[in-house]
Each structure stands twice: as structure tokens, then as C-alpha cells.
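One protein chain omitted, others in place.
As written, the chain order gives the labels A and B, with residue 1 at the start of each chain.
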Amino acid sequence: MGRLVLVRRDQVLQGGQPLAFLIGIFSALLIGILLLAVSGHDALAVYERMFDASIGSSKAWSLTLNRAVPLGLAGLAVAVAGRMGLWNIGAEGQILAGAMMAAWVARIGESWPSPLLITVMLLAAVLGGALLGLGPAVARAQIGVNEIITTLMLNEVALRMLQWLIHGPWKDPESRGFPLAPILPEGARLPGLFQQAHWGAVIALLVIILFGLVASRTAWGYELRVAGSSGATALYAGISLKRKILTVLVLSGGIAGLAGGIELSGSSDRIVEGISGGYGFAGIIVAALALMRPSGVAAVALLFGAVQVGGLSIQTMGVSSSVSTILQALILFGAIGAGVFSRYSVKRVSKENQEVQ
Amino acid sequence: MITLLDMSSPTPPAVNLVDVWKRFPGVVANAGATLSVTEGTIHAVLGENGAGKSTLMNVLSGMYRPDSGEIQIKGQQFWFRSPADALAAGIGMVHQEFRLIPSFTVAENVVLGASERILRRSSIEAQVGDVANEFGLKIDPTRPVWQLSMGERQRVEILKSLWRNAQILILDEPTAVLTPSEANELGTVLREMANSGRSIIFISHKLHEVKEFCDEATVLRGGETVAASLLVKDTDTVKLAGLMVGSSPSTISRPTPQSQGTPLLTVSGIGALDDRFLPAIQDLNLTVHGGEIVGIAGVSGNGQREIAQVIAGLRPVTSGKIIINGEDLTNALPVERFRAGLGYVPEDRLGVGLAPRLNIIENAILRNYRNLRQGPLLAEERMRTYCEDIINRFGVRSGLLGDPIAGLSGGNLQRLLVGRELSGNPKVLVAAQPTRGLDVKGVKAIQDLLVAERSDGVAILLISEDLDELLTLSDRLLVMHEGMIVGEFDPTTAKRHDIGAAMAGEVAT
Partner (left out) sequence: MSEASMIGLLSAAVSFGALLYLAALGELISEKAGILNLGVEGMMAVGAVTGFMVALETENAWVALLAAMLVGALFALIHGFFTVVLGAEQVVSGLSLTILGLGASAFVGKNAVGKPSGAVLASVDWGPLSDIPWAGPILFSQSPLVYFAILAGLAAAFVLTRTSTGLALRGAGESASTVDAAGHSVVRLRLGAIATGGALAGASGAYLTLSLTPQWTEGVTAGRGWIAVALVIFGAWRPGRCAVGALLFGGLLALKSRLQTFGVDLSPILLSMIPYLLTIGVLIVISIRARHRPSSAPAALGQAYRREER
């Protein structure tokens, strides 16, 4: 007779989080096998295909890398805000805003030299994302409006904006009625790196490393940590919370916007409705799994990129690509579940209140 | 252990707690505590902060599960798995922090968890009003709780227990938020309840209240019961105080008087608002000279918190002037005040003074990190040296400097905090409740530091709820009431009664 309760550990288990992450992956793969088997597929063959397609060759790696770029930047965007205890749920919309701004630059700067055009495009993308982050940032800093809801709402607003553009002013006359913007001029395309991979991977990695250094080594990063730990302490130390909230949410938007610019210039050749590809939402999971740490964001983004590429590859076997979507969510749930046990232990409490391990 | 309980008494005690143990990460809160309460009496549970009173009461009210120990109510053994179980056994608790829902009305708060399935607003309000009247509790059941004063909120809490017909009522430091006249009113209500056969457990560290209101007293120290069920009328406050603090007396000797230096902190005509945007301080004037400790006494919630924050620059003023070390810093940022020579020990140690999730180094440099930069980067080596210096000078016992401070004890946290504030060699120090919640040794260490700074010529403003501490340390004692200074006393000659009257706002000197 008895029931189970969670008891807080005196100390967090060393290495608990990476372990929890591995357990998350493992349990997700396990549930995946079950799902596939029940629906009449050869689970191991499906997994083999997924591995082959995502990390089995240099081409596979290049595809994975291309997906990891927007995932990593979106994850970093969420993590930047998350370190201060803020939630930017609006990366999805900010990616769109970044892509739209970059596309607009490409339209007016068609004749510019390619390096200049790409640079201006990416800067415009950062600006676009930052602008979309500015509204929630000001509302949060000045009036205390919950940024979760405002950023979430702006996702939908940005999406309608993009739909309006490709159904109307930007519609490609040669698209035979499909809502597509025209294909980008050649000079607006990011140069390739190897196979399918483009320079976006390098830019993303640099941004992640740069933020990692800023966050851990500079006075600004220190102020961010103080503000994230306790707002009242920050005020006491003379750190302006309002300014931190403002910069962090705008910066977060800018990073997500950059993801949109790179996605447009590197991977997609035109503005289409699905250009944000759910990276904004996946980025939240990436950041959560990485515990808001930049290095973790890079690693998790690579994993999720591989899972997504693998998911696309199994369609030819008659398996729905949604398997990869399911796997991503399951990895997170598995990791949360396992992560709890690095902070808590389970004890059985009997009726007589004697605790048994 | 002293036991005066008559074991041959035919009726079992209303409450009997035997050998209760409760550990939290890093702390043993109860180490074999016992308590026996006679039915129909008011029973004081005494002890210093951290003696384990609150934990023991949380065990009795089902909030915490004890690691081991027995709970007997009227002779019957119980195992509480939740507050619901304790409530069912007739135990009601009024917590120090009220468990009330601000947006709910008084009546909704009272009947929460104890009502018919279908609620009829008007009939519930009438019923709650009836119970309140029966015990002389003045309260309007239809008002939302967020509009009520602290004293009124406490009445709602008591009403909750009465509504459930609790036979055993626990009050955790109930007078901390009350004026003396409100406290007396509470005493009358409690006596009424005891006369109706209820048993009341009154947790306090204010000895005169225990003497005034209670029949029996149990004293806890370091999580253990050191005296059980003393008859209050047969004992005196000196003996109780001795039991509370144990062999080592907590008070230090009065610092030798010294001549007044120059005024280093001058506050004139200050007004400020509280968190609800209501006036908290009005036209407040005070001066602290170099080499003196000026104490501020008052019932909590009379503007002490706000005046400390105003001086530290954490709360804007609506009027007046603040001059620190000759500079007008009325509207200056907290950093600028620190540079001008102001140290500030806030009453919320963790969460204002220290950032809980950061490590010891990161907390140690909080005030001074701007001077530890190399370009945009922080200079790691200098950070570490700076931190080690504070740790050595102020005797902070810590583990690794890179560990989060959450692992430090209360006393070491406070040494780190006070040490950091003093490391800037301030001219003025504002210390709000600097010894609250510390053990005897910790209190002594902090008090010694304050006295040493005073000798060095620092102007110290000491805000405390511990009148004994204020009377011992202060050179001058100011009393605050409703946001104003209503009295100034010489601690060597002042009578407690007069100070108490000033705290209640009854006399203006």
C-alpha cells in the first residue's frame, strides 16, 4: 500500500540533462517503432532509410545542414529571450518577416553586385524580424503586456501579410494562378558550400558562437544573466530591466529574421507560403532541449535537421513524412520526462509515512 | 526537557505531537520536536526565527509530511497526507503569508473548499456574516479581498477556520502585520474562541504577547523542543527569552557612545507611493551622521520598506530631497548612489540583494562589475580576486566559488551580501532587517559588523522589526507610523511602553 511522490534531490544529478536528452531520443525512436509496426511498416527499414538520407553521405549531410540552419537560428532566437525568462513564440512570424524584407531588397536591388545584394538582403531580414519583435518588446517593457500572446498573434499577422503579397502585389505573372512570388535573381542566391549546402550554415554557426561568447564573457551577458535570475536584483545592481527586455526581444526577432533571409536566399528560390516551414515553433523545442544554451542549440538543431530530412526521405516508401514531426515532439516529451528525474527522485510513501527508496 | 503537563489528566490533549523530524535539502527543520496542547487553551509556540516553529505547524496542518513522528488529535493517531486530511481532523491554520485569493470576495474565500455543491451568493454571504458576528469579527463578506487591509485579511483567515468549525486553530505569527490595538482585538477574539472549547496554537517570538494572551507555552530551539507546556502565569519573559536563545545570549553589548560626526545622509520632505500606488511615505525627514546608528522601529507595513527603497534608488520619490555625502542624489540611479558611497542591505536577501541562480563570484561582483571590465569583456581573474577578498574579509563559508549561491546557509548569504556592500567602503549604509531569519551566531556576526562600521565613522540607518536589536544598537531611535516619523527616542532612557504607543500612532512627540 502506498503511493509515489516526487522528492526534490539535494543536488541536481551531474550530467542529468544530456542523459535526459539521450533518453528522450531513445524513447522517441522506440515509440516510433511501435507506431510504424502497428501501421504495417518495417520500422527498421524506415529508420535505416532515415539515417541514410540524413547522415549517410555528404549529400545527406548537406541537406541536414540546410535544415539545421533555420532551426538553429530560430532556436537561438528563442534561447536569447529564454535566458531572460521571456518567451518569444513569434519566431515563425519573424522568419516570414525576414524573408519578406529580403525578398523586397532582392526586387529593388536586382542589378546590384551579388555580394552587396546578399549582404543588404540579410541585413534587411534581420531588420524585418527585429521590427516584428519590436511591438511585443515595447508592450512588454512599458506596460507589462504578456509577450507570449503578442508574439503568437503576430505570427498569424505576418502569415496573412505574406499571403496577401503572393496573392496580390508580388504574384508571379508566370505562375499560372499559383500563389507564388517570382523566382529570385541569380545574384540574390547564397553561394554553395558543398553538395546542396550553402553558406548559411557558416553564417548561422558564427552567429551562434558570437552570441555564446557575448552571453558568457561580456558585461552585457552578465547583466542578462542577472536580469534572468531576478528582475529585482537587476534593478538593485543598476541594470535597466526595460532596456534589457527591449533589446533582448528585438535581438531575438532579428535573429529569427536572419533565419528567414537565409532560408529565402539559400534554400528556397522564391517567397512561398510555407517558407517558414514550422522552424519557428520547432525552434522553441530546440531551445528548450538545449536549456537555452547556444552550444546546445547548435547540437539539437543538427539532430532535428537530420530527423526532418529523414522524414522527407521515407515518403517514397509510402510512409507519411509526419513521422518526423511526431518524432520531434516525442523527443521533447521524453527529455522533459527524463529531465525531471535529474532534479527529483521518486519515493514510495506508505500509509505509515515511512519513506522507501 | 522541562515538562509540566499533568500526565494523569483524564482527557487526552487536543494536540499531541511526538518526536517529529523533518528535513529539507541542507537543513534539518525539525529534529525530534514535541508539542502537547490542552483543550480549550491558548498555547504559545515560541522560538527564534529558524527554530522550526513554522515547519512543525506545517506538519500539523498537513502541508508537509514529516520524515518521522506521530500526530495525535484528542488521543487518536493521524497520518495527514494533505491539508484536506488535517482540516477533516478539525485543524485550521492561519499562515504568515495569507492564503487568500485577492480577486475573490471575502465570502468566496471563506467557503472555498467547504460549501454545498451549488453556491448561492447571497445566502453564502449572509451565512459568513453570521459566523463573523458570532465571534465579533468585523468584516464585510461581499468585498473583494484585494481591497482589504492586512488586519481585515487576517480576520478572513480566522473566519475560514471558524467556518469549517475547526476545533484547533494555528496562528503563525499573527501579530506581525497588526497594530498594537488590532493585536489586542485579536487577543479578545482568540479568548472568546478558547472559551467556546477550541484550542489555539499561537506562534510568536514576541514575549509580551505570549504573557498577555496565552495559557501555556512550548519553546523550540534548533528544531527541538526545549521546554514543553510551561504554564505562562508561572513563568516570566526573561526565563522564556533564555530558553529561546539557549546558553549563548544573542544580544551584544551596547557600543560605546561617540561624538556625532557630520551629517552624511539627509532625507527631507520625502513622499513616495507603495506598490498599489497609494501614498506610503509622507513628508519624511531624517538625518544620519557619520559614526552613528539610527534605528527605525515600526509595525511592519508602515513605510519602512519603502523608505529603504527610496534611499537606495529602487523606488521613485513624489517629493523631497535625498542628500548622500553632500551630493543631491534624489533622482540618481542605484549605481550612482553606490559610487557616491551608499551601501544597501535590502530586506529580501535572495531575489533583491542576491540573484539565486547565479554563482558566488557573479553575486559578489554585482555592485562593482562595471569596474572589472576589459573592454566589453569581464576580467575573470580580477573577478575571482575581488570575490575571494570579500569571502576572506567577512568570513563567508562557501564551497566552490563557481557554485550557485543557493547552497549557502542564510548566515553566509547575509555575510556575502553585507560584505559586498561594505567592500565599496561606503560612507552611508542602509540595512533593512539585516538579521532577520539568521541563527544566533549569524545575528551576532552581522551586528558586530554594523558596530565596527559605526566605529569607522559610517552613517548607518538600521531598519528592524526586532525592538531589542534596535534598543541595543541604535544611538537614536525613530518610530514610523503610516509613512511618517512619529517619534524620536533615546534608546538608553526610552520606555518600551512609550515606543509601543508611538508605533501604534497614539502619541506624537
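Rule of thumb we're sticking to: a contact is a pair of C-beta atoms (placed from the backbone, for glycine too) under 8 Å apart; a residue touches a chain by one contact, two chains touch by 3 or more.
Predicted model only: the values in this text are computed from it and were never measured.
Engineer: Taking the entire complex into account, which one of B:L87, B:I293, B:L342 or B:L461 touches the absent chain?
Structural biologist: Selected residue, touching the omitted chain: B:L87.
Engineer: Can you tell me which of A:T218, A:S240 or A:T325 touches the chain that was removed from the display?
Structural biologist: Checking the options A:T218, A:S240 or A:T325, the one contacting the hidden chain is A:T325.
Engineer: Tell me, which residues in chain A touch the chain that this view leaves out?
Structural biologist: 6, 8, 35, 39, 87, 89, 135, 139, 143-146, 148-150, 152-157, 159-161, 163-164, 167-168, 278, 281-282, 284-285, 288, 320, 322-326, 328-330, 332-333, 336-337, 340
Engineer: Considering the entire assembly, which residues of chain B contact the chain that has been omitted?
Structural biologist: Missing-chain contacts on chain B: residues 24, 61, 63-65, 82-84, 87-88, 93, 95, 99-104, 108, 111-120, 144, 146, 160, 276-277.
In this text, only the chains that are shown with their structure count from here on.
Engineer: Between chain A and chain B, what's the gap in Å when you average each chain's C-alpha atoms?
Structural biologist: Those two chain centres are 45 Å apart.
Engineer: Using the touch definition from the top, list the residues of chain B that touch chain A in their complex.
Structural biologist: 25-26, 65-68, 79, 81, 312, 314, 333-336, 338, 344, 346, 348, 350-358, 362, 366-367, 369-370, 373, 376-378
Engineer: Inside the complex, what are the residues of chain A that reach chain B?
Structural biologist: Spelled out, the residues of chain A in touch with chain B are 8-11, 217-220, 222, 225-226, 228-230, 232-238, 349, 351-355.
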